[in-house]
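Apart from one protein chain that is not included, each protein chain of the complex appears where it belongs.
Should a chain be cited, it is by its letter among A and B, assigned in written order, with residues numbered from 1 in that chain.
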Amino acid sequence: MSVVLEADGLGISFGGVKAVDGVSFRAEAGRILAIIGPNGAGKTTLFNMVSGVYLPKAGAVRLGGEDVTGMEPQVLAARGLSRSFQNLQIFFRMTAAENVMVGRHRHEARGVLAHLLSLPSVARQNRATRAKALELLDVVGLRAQADIPAGSLPYGALKRLEIARALATEPKVLLLDEPAAGCNPVETEELDRVIQQIAQSGVAVVLVEHDMKLVMKISSRILVLDHGRPLTEGTPAEVRAHPDVIRAYLGGHGAREAAGV
Amino acid sequence: MTSHSPDIAAPPAAGLLARLASGKLAVLLVLALLVAVPPLFFPSGFYYRVGAIVWILAIATIGLNLLMGFAGQVSLGHAGFLGIGAYAVALLPSRYGIHGIAAMVIGAALSAFIAWVAGRPILRLRGHYLAVATLGFGILIAMVLTNEQWLTGGPDGMRVPRLVLFDWPVRGSDTWYWIGGGAMLIAAWLALNLVDSPTGRALRAIHDSEVAARVIGVDVARYKLAAFVISAVYASVAGSLLAFFDGHITPDAAGFLRSVELVTMVVIGGMGSVVGSVIGTLVIVVLPQTLTFLSDYKHIMVGAFIMLFMIFLRAGIVPSLAALVRRRG
Partner (left out) sequence: MAEFLQFAFSGLTVGAVYALVALGFTLIYNASDVINFAQGEFVMLGGMATVFLSLAGVPVPLAALIAVAATTVVGLALYKLAIDPARGASAVTLIIITIGASIFLRGVASIVFDKRFHSLPHWFGDRPLTVAGASVLPQSLVVLAGALVIVVLLWAFFERTLFGKAVLATAANRVAAKLSGIDTGFVVGFSFAVSAAIGAVAGVLVTPITLTSFDVGTLLALKGFAAAMLGGMGHPVGAVVGGLVVGLLEAFGAGYISSQYKDAMAFIVILAVLFAMPNGLFGRTRIERV
């Protein structure tokens, strides 16, 4: 399998406290890598470094074999890395379809003058962009809500909308930050299907998630973080059996849940 | 936020109908009627005069709304660009014999250039820091216009040569009423075009979440700058037209109060609404005119109206009315 995204010894600190320290992982095309760990383990911070929102203090990020450490998010997006957010970052004043259409931005002609004059090519492009957006809304099961303002969609739908929007960029790597948080069991099942479908299409998926059932079921590998440091990495079976993981993270309830899968 | 997303996936037969009902044409029609109908009832030339000012200033307001209502960036110094446009058509024809229209274009180009250069560092700032930086920027332009007496005539201002088109000297409030109205319609058309283009979507996305826009590939700095430059050109053109119309300009055209007035017009009309920009301009220009009989109390009334509007119609006139209509309907 080809490694698409590689994080190598990433570290960052805020106000002298090391939030993430020496974390490495590799994401392969068509596979799902899950990153788990208790709250405050540094998962989201790790995503923020990898996606260019934060500048790492140590370590390197390689995308498609090239060093992209410290590059801006929009540059990384152009190179095929996109993500969703733990705290929703939806364009609330736009419709669901428009949200996804923004995701097509990097594939569109961006001449501002042509847009001002509304040249026929712009209308043509708008049609193509919208068609693609509707297709993606179909994938995440939101086709019927296409023209509803995003602000009035329920939480679970917005989580999926973010995924559709990220997919619209046609990423090689997709970082998903707690996509199942706040979703009901039906929505989680839907997500399960969507994420696997994305991976099957050849995208490298990196998943931060608390829903152990989901993680154990769909991940090919799992990286466990604790206090910003890597605790262990392995297949779901290995991680489930790892004594440190059970002790430090899963605890009584979590261990039973994981074992029950 | 006005939504004007025609269903572009609709089949061709329904396409025409959808287009007719779609926001863009409807908005332009409303604005065209707003320009064309009132003169039927104008009792005197004075009304043409006020009307001309409204349409011309509305151009600047529409432009500023692209920056504030769409990109979500405030500018408390936009009158500076109004001043650049105004002084361009005052200085270039009288000193260098450049044609008025060419002077207007040069002024717009200069405004665009200044906005492009100054916008890069300014637009990195956020919130109140952005407010103070744009404010300082506007004040600096006004100060240069006031202090460089040899060039600008200082605080007393200077005369603006009459615009001559093909040997036809443009004069009269009614003529300028129609020129202003036409220019405003073109400005509105361009702005509406932008809204449903990749640029418009990028700007609206930035307004809601910068970080989300960035991770899906939107170059946020580029689009903020684009909005700033476009709004500067709008203001500059408005400044030029206003100067032609008035025949005389002073540095007040670029002053802080003018900038505040522009921001107030945008907010009172409704952020992100093109019709709102025009209505907001109308309200702010016409209200003081109706109060001339109490000229001593003018400031009190203007101040009070601004506060009342902001407290009770804070979403802006047009969006508030639209919400009301939706509730009834």
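Simple rule for what comes next: contacts are C-beta pairs under 8 Å (C-beta built on N, C-alpha and C of every residue); 3 or more make two chains touch, one makes a residue touch a chain.
All of these numbers come straight from a predicted model, not from anything done at the bench.
*Asks:* Check the options B:F137, B:F228 or B:F245 and report the residue that touches the missing chain.
*Replies:* B:F137
*Asks:* Looking at B:R95, B:H128 or B:R327, which residue reaches the missing chain?
*Replies:* Only one of B:R95, B:H128 or B:R327 touches the chain omitted from view, namely B:H128.
*Asks:* Spell out the interface residues on subunit B facing the chain that's missing from view.
*Replies:* Touching the chain left out of view, subunit B contributes residues 68, 74, 121-122, 124-129, 131-133, 135-137, 139-140, 143, 147, 211, 256-257, 260, 263-264, 267, 296-307, 310-311, 314.
Keep in mind that, in the parts below, only the chains that are shown with their structure count from here on.
*Asks:* Which bits of subunit B are touching subunit A when the two form their complex?
*Replies:* 1, 3, 5, 7-9, 190, 193-194, 196-202, 204-205, 207-209, 211-220, 226, 230, 272
*Asks:* Within the complex, which stretch of subunit A touches subunit B?
*Replies:* Listed in rising order, the residues of subunit A that touch subunit B are 51-53, 72-74, 76-78, 82-83, 85, 89-95, 97-99, 101-106, 108-110, 112, 114-118, 122-123, 125-127, 129-131, 134, 147, 149, 162, 165-166, 168-169.
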